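Below is one structure, written out as structure tokens; the observations come after it.
Of the protein chains in this complex, one is absent; all others appear in place.
Naming follows writing order (A and B), and every chain is counted from residue 1.
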């Protein structure tokens, strides 16, 4: 796996801080963060950090350094969920043509704001990273019209769908590549339920890494009662050209998952990156119900779920515990730097039943 | 995990292309690749790639660049399965001595062709990478005679077999190292069924990385009817000194798994490398039946199976879907570069029942 430098946001946050910016950051209504009044803080034997008190004014004391670091961390948390331009993974409504659900996907190069102020070049479907979420039902007839506005050829593989071979989207094995400026149409009857993906299968290490990917969810014809959920959330993990992201954004621009106490949340994790990401939920456990769209014969519980590239895991969370819960990749350098949390961090917000 | 550069083949393929080589590449009979006639291609609104039409002749247009890239990709696919010198993981017939199955393994340095034209130095058993496949039955009496023709000491650990301690192959814990020019004999009654491995356990990061490894398959005394398979295929994954390989070869020199429609294929994945490799099968799912040789109590389904170093996973594939199906590690840089697919890519070829 490639050695990757930290994405840019911590630096820009530091610059922001240095310039003494004081822009007010609105606290989102859904979040009830701790008062941070320090009421539980108690005096402890003084560390050697107090010795720095006699330093000349140009040298910050240890406490001042700690305060400066904490301020950066606080700013990140308080900015969450930060507004950025563009939102990926949005439901795409089909056009109905004689009983066929028709989806149009245009692959093109765009600017994409990963965190506030950090814009990258992305290769995107319909201007979104991840591409728009396609959600159909087992047995549906589906037509996907790809338009290639990139400067390279491309193709779409429907990862997880057990399609006829000529719809599998692998250039020179199942179809010709789709040239720049040209289009290609896939059409099939959706064969198997589950959390699947669509992405480029041509020069894919580059094209998927740059953003040509999306979720393809297939509802089962006969859903299991045990899988009934109040909230159904798709979380696409990535670590390509745009840094560590959840649904195309890095913290604090990631989106919280919000529910009411007592509700059941279904999370559909999908890894479109090059590294594993063990996602850790605070405060509650997850019950693993499906792998790659196939029901697990014996659902099992965990709080940290290791998701490898290409894998999809579906879990249920019974939201019994009210509060704002950190939810992040537990490879800590994917989630935090000295400048604060960033990258693969979001929150599960469980609104109290009485609120 | 080490940061590794792409192996050489893409570069050599590019050179090949530059020199205008026109050597005909035979298409293997087992494969039925798409016609690539472009019959489904449709006109799309012109991308800015068309603007390049006025460029001076020395500057290739975007379309020309796309065509050049596609040609490299096509050449790789069309070359598959490419012929190379040497084949690893070949069944090794034992010599019978008074009811004992005797296997001789000579460790020596050799030249090994990973892909057409790319030769590397390898440390191999009997001139093969992976070493020859040993396949015995639970309860068999087995003698393995190691001859060390290397310039370093070595030893063999039978990974997964629950042997008496003095047959475990760990120098200075269970035996002395086997010096260059010397030999050593292991002898045991095979204790437990399953997909196991044998490899060096001395200076192993180097010795296994260079090729001193092989499959050790133990058939159960009483096979389960549910595990009956028409094809039984061992796939050893590696990422050591020779780059990303399946059974010692990189695409397009990897071997396709071939079966007839309706047959059941048993795949035995083994990771002898330093990285995870989530293997993704197109077109059909895999049912996971064993881990490290031990039956799974509740077999489960997936299309992407994450295999960590030292692990073995057995799966069954019911080959219902005819065609040539891409089958590759889903860490995309292990499978594709801008020059085309390479490394950990092969295919499952399901021949139509009527063919």
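As a convention for this text, contacts are C-beta pairs under 8 Å (C-beta built on N, C-alpha and C of every residue); 3 or more make two chains touch, one makes a residue touch a chain.
This one's a predicted model, so the numbers in the text were calculated from it and none came from an experiment.
Of the listed residues B:130, B:160 or B:252, the one in contact with the hidden chain in the full complex is B:160.
Annotation: of B:174, B:261 or B:320, B:174 touches the absent chain (contact as defined above). Contact with the omitted chain, checked across A:275, A:290 or A:316, is made by A:275. Touching the omitted chain from subunit A are residues 1, 3, 33-34, 36-38, 40-50, 62-63, 65-67, 69-70, 73-74, 77-78, 275-276, 278, 280, 282-285, 297-304, 306, 321-326, 330-333, 335-338, 347.
In the full complex, subunit B touches the omitted chain through residues 1-3, 108, 147-153, 157, 159-160, 162-166, 168, 170-185, 192, 201-206, 208-209, 274-276, 291-294, 296-298, 306, 308-312.
Methods note: only the chains that are shown with their structure count from here on.
One rotation lays the C-alpha atoms of subunit A on subunit B, and its angle is 120 degrees to the nearest 5.
With each centre defined as the average position of its C-alpha atoms, the distance from subunit A to subunit B rounds to 32 Å.
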